[in-house]
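A single protein chain has been removed from this complex, and every other one stays in its place.
And then subunit A:
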Amino acid sequence: MSFLTIENLNARVGTAPILRDVSLSVEAGEVRGLVGESGAGKSMIGKAVLGTLPTAVEIESGRIVLDGEDLQALKPRDRRRVIGAKAALIPQDPLTALNPSRRVGPQITNRLVDILGWTRADAGHRAAELLDEVSIPDPERVMRAYPHELSGGMRQRILIASAFAAEPKLIIADEPTTALDVTVQKQILRLIRQMQARHGTALLFVTHDLGVVSKVCQSLTVLFGGMVLEDTRVEQFFARPGHPYSAALLAATPKYTDPDASLTPVPDAVIAGVEAEIEAHDRMHGHV
């Protein structure tokens, strides 16, 4: 039974569609990659699920069902509570995702205390436990620190610990390693994967990096122009991509095994083909 189901989601800014009939689902415990180039709408899907779309974006139609709850049908306040209790976000940039004027500890525990009704002491123990789990030495000291006193890698570990704090069934990771050094990226990826496996959390992993997908994900959804092009298992995708754009994307990924090979961009013909598909879709749905 899928934990998250998105059905025919359409969203637009003004008259410009940015999500076109997007449907996808994430099974309990599954790691799904959400892949696309910049502007493909992959982050928008994550934001739509978490209820953090920019005010300019309007959801036109479609359903987002989180653990049996139809989010669009809920009142805004209730929707936030449901999302806060069942899902969590690992943000993209650890340097800006912690509140600079508050100590780290309360930022990990505040959801437990304020939303889920834990006692402060229980929440504190839980936070220390989690920080230990993400390999942060001396958790007690770190919890008393302010964000500016910690490195980017440390902060991303804290944000990961914070995401897992309430044992959510779904975590959305929005390009969680893009803002980090390459060496730190690897550790953080491994950590997210370990934590996911240990807690059995479903993970929607937003990324533009197919290398990351092959290491972390079991299934993936390929997006272009806010439209789902392909929805498949990872092994299948790397063996036999099901869409010409997917194949071109795969061919464009630099290979470590052949560092001297020149880079292959996605051919213009393929892009033109996808754009024609989008146009046909819009015409069918009444957009010009």
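Definition applied: a residue touches a chain if its C-beta (ideal position, glycine included) is under 8 Å from a C-beta of that chain, and two chains touch if they have at least 3 such contacts; residues count from 1.
By our rule, contacts and distances are computed from a predicted model.
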Can you pick, from "Tryptophan synthase alpha chain", "ABC transmembrane type-1 domain-containing protein", "NADH-quinone oxidoreductase subunit E" or "ABC transporter permease", the UniProt name of the chain not shown?
-> "ABC transporter permease"
Which residue of A:125, A:148, A:215 or A:283 touches the chain not shown here | A:148
Please pick, from A:110, A:187, A:214 or A:253, the residue that touches the omitted chain in the full complex.
-> A:110
Among A:26, A:48, A:71 or A:97, residue touching the chain not depicted | A:97
By the contact definition given up top, give the residues of subunit A that touch the hidden chain.
-> 50-52, 55, 76-77, 80-85, 87-89, 91-93, 96-102, 107, 110-111, 114-115, 146, 148, 159
